[in-house]
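To start, the structure itself, in structure tokens.
With one protein chain held back, the other chains of the complex are shown just where they sit.
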Amino acid sequence: MYDKFIPTAADYVRFAPEILLTVFGTLIMLIEAGRKEDQRRPYGILSLIALAGAIYLAFPAYNNAGPAFQGMLIVDGFGTFFRVLCYVAAALAVLCSGQYLSREKADSGEYYSLILFSVVGQGVMVTANELLMVFIGLEISSIATYVLAGFLRDDQRNNESALKYFLLGSFATAFLLYGIAWIYGLTGSTDLSLIRAALGSANPPNVILTGTAAALMFVGLAFKVSAFPFQIWTPDVYQGAPAPVSAFMSAGPKAAAFAILVRIFMTAFEPIAARWEPILWVTALATMVVGNFAALAQVNIKRLLAYSSIAHAGYILVAITAQSQIGISAVMFYLAAYTFMNVGAFAAVTHLAGKDEKYVNIEDLAGLGQRQPVTAALLSVFLLSLIGVPLTGGFFGKFYIFKAALDSNLVWLTVLGLLNSAVAAYYYLRVLVVMYMQDASAEVPAPKPVSGGILVALVGSAVATVILGVFPSVILNFAGKSGTLNP
Amino acid sequence: MLDTFFFYAFALLTVAGAALAVTMRSAVHCAVWLIASLLGTAGLFLMQQAEFLFAAQIVLYVGGIMVLFLFVIMLVNLEAAARERQMRKRWPIALAGVLLLAAGLARSLEEGIRLPAPRPAPEAAAGNVQQIATVLFGEYLLPFEVASVLLLVAIVGAIVMAQREDAR
Partner (left out) sequence: MNLLDFVLFAPAAAFVIALLIPRNNPGLSRMFTLGASLVIFLASLLLIGGVSAAPREFRFVTDFQWIQSPNIRYHIGLDGLSLWLVVLTTMLTPIAALISWTYIDQRVKEFYAFLLLLEFGVIGVFVSLDLFLFFVFWEVSLVPMYFLVGIWGHERRIYAAVKFFLYTMVGSMMMLASMIWLYGKAGSFDYGIILDGLRTGKIALTSTEQLLLFLGFFLAFAIKVPLFPLHTWLPDAHVEAPTAGSVMLASVMLKMGTYGLVRYNLPLFPQASRDSAPWIVSLAIIGIIYGALVAMVQPNMKKLVAYSSVSHLGFVVLGIFSFTQQGLDGAVYQMLNHGVSTGALFILVGYLYERRHSLEISSYGGVATLAPWLSTVFLLTTFASIGLPTLNNFVGEFLVLQGAAKANFSWAVFAAIGVILSACYMLWMYQRAFLGRAGESLAHHMHDLSPREWAAILPLVALMIWMGVYSQSFLPPVSAQNAQILEQTKRNVDFRVSNHAIQELGNVR
């Protein structure tokens, strides 16, 4: 049964991006160790090179699509899409980090290698075809993110944020692991295709037990995507963590968690879809409602974006509830659009927050439209996209999601979701109001003009947001093609 | 029959040990109860004829990690922490949550009482340790290797968190 297994070249090609990232992550730490006191730190550039290389390597991997390492991984369109998305999110976060870290005097190699390792974890997650791989990838990604959230050790909020994230996160992972154990006990396998085969066979294991196992795993994943009622950590952690880390957390790990949520529930658990659909329906609605209504009352912009990210998780869950190929494509497109608009918004916050993140209240943005027209305009693009105004990626994302939902006859969920997005407009508008319609207060010093990495990140995200809004086909065609998980 | 008895004994040890590890006030007591819980798990492994896991559990967790734990506890002044009331007023809610979850799981187990017949343990053609080795370095080679990244991240994280402000 267990023949000698020798990995082939194809296996390595399919796994090459993660190998490259691991090598660079280790390299950065070695350079840091051997660095002389007065030498410059080239880590940002190195990380960008690594991420660019990983993106580049993802394409030969895709051209060689197929399972790798005895079915542990599967490189398909879906996995490749999310892989590249996570790399891009990390690259944007790295671009924002340089200035932030030197401002907080916390520049060090570990930060960048942790980001790279975290991305390795996400890469493993999204291409995993095996629950064990999912788990290991999730842990790599999570642990790196826990540490990043508390990276500014001297900062009280950072510490609190990291600790909270760590404790609750470990708790959630335990649920996931427990669910995996149940599934293994019931089906005798951790391979997604084999689980699916077992659950869909003529003589499936008891459906209540498998339902419970699925529910346990859902708890673990719902925590990671901050779905109701496991969203409580999100605002505290996003607020406490360094701004570029919040940007990263809200995009990369979240996208990866959604990817495995979709992959597990749409492949392994598809045969018992009738059991989990109502749960997902309720969760999706509750997540949207909680996120949007809680966001209405926020004064801190990082918390506002955190609640908004909860609400957006709700929209994405709507698409998953649709359980269809276009639902999956909608998830993919939405997460791409969401990554750019959300990371962009956080990048703007990173720039505007000032040393020690003193100015993170919405009121502190007063008069930004005149003080810094470029930053204000770019932030407006992201906010309009988050609202879902046409000609931005956010609009098309929402459109595809609700189209998928209506195609699956989820009329009520669609109507309630759309009303929710009208509510959401209110709190995003408030930021626009403050930026453009109120005069700057004397207490907040005018921020420096945006420059360097943050400028690149801001402009890049804004351009991507608009391109996704005007020519969504660039991503949509690929997403549509890759929406089939069960060939 | 004897099997069943031992199963429940070990299970009780595991669960009760875990519960006490969380609720005891003194850090040393917590660590000791955690050892008990881990020993219970080791016993369960043994009943599954997983000798290797049994040994690894005892050597690594009980012998290695827990001893380190105790070292740390002894070295660091935890008296202040011990005086704090550990579970605030929320504990009834937590207890209710746990009971609810337990009830749910029990219910689902009862519903699904017709568990699949236990598969016979794989023929011990080779020894248990050898079998694990074949699986680990064959089918599960990649997870095994990738786990090294996980450990690396954990180490880096520990260093970052431990490195106090005086380091710079």
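For clarity, chains are labelled A and B in written order, and residue numbers in each chain start from 1.
Operating definition for what follows: a residue touches a chain if its C-beta (ideal position, glycine included) is under 8 Å from a C-beta of that chain, and two chains touch if they have at least 3 such contacts.
Everything numeric here is computed off the predicted structure, so don't read it as measured data.
*Asks:* Could you tell me which shown chains are touched by the chain that is not displayed?
*Replies:* Touched by the chain not displayed, across the whole complex: A.
*Asks:* Per the definition of touch given earlier, which of A:Leu27, A:Ala425, A:Ala440 or A:Val463 contacts the omitted chain?
*Replies:* The one listed residue touching the chain not shown is A:Ala425.
*Asks:* Of the residues A:Asn63, A:Ser102 or A:Asn477, I need the one that contacts the missing chain.
*Replies:* Counting the whole complex, the residue in contact with the absent chain is A:Asn477.
*Asks:* Take the complete complex as the reference. Which residues in subunit A touch the chain that isn't displayed?
*Replies:* Spelled out for subunit A, the touching residues are 369-370, 373, 384, 389-391, 395, 399-400, 402-403, 406-407, 411, 414-415, 418-419, 421-422, 425-426, 429-430, 432-433, 436-438, 471-473, 476-477, 480.
Throughout what follows, only the chains that are shown with their structure count from here on.
*Asks:* Can you work out the whole-Å distance between the CA centroids of subunit A and subunit B?
*Replies:* Averaging C-alpha atoms per chain gives centres 30 Å apart.
*Asks:* Which positions of subunit B touch subunit A when the two form their complex?
*Replies:* 104-105, 108-109, 111-112, 114-116, 119, 134-135, 137-143, 146-147, 149-150, 152-154, 156-157, 159-161, 163-165, 168
*Asks:* Could you list, by residue number, the parts of subunit A that touch subunit B in their complex?
*Replies:* 2-5, 7, 15, 22, 26, 29, 68-70, 72-73, 105, 110, 113-114, 117-118, 120-121, 124, 130, 132-133, 136-137, 139-140, 143-144, 146-147, 150-151, 153-154, 162, 186, 188, 205-206, 208-209, 211-212
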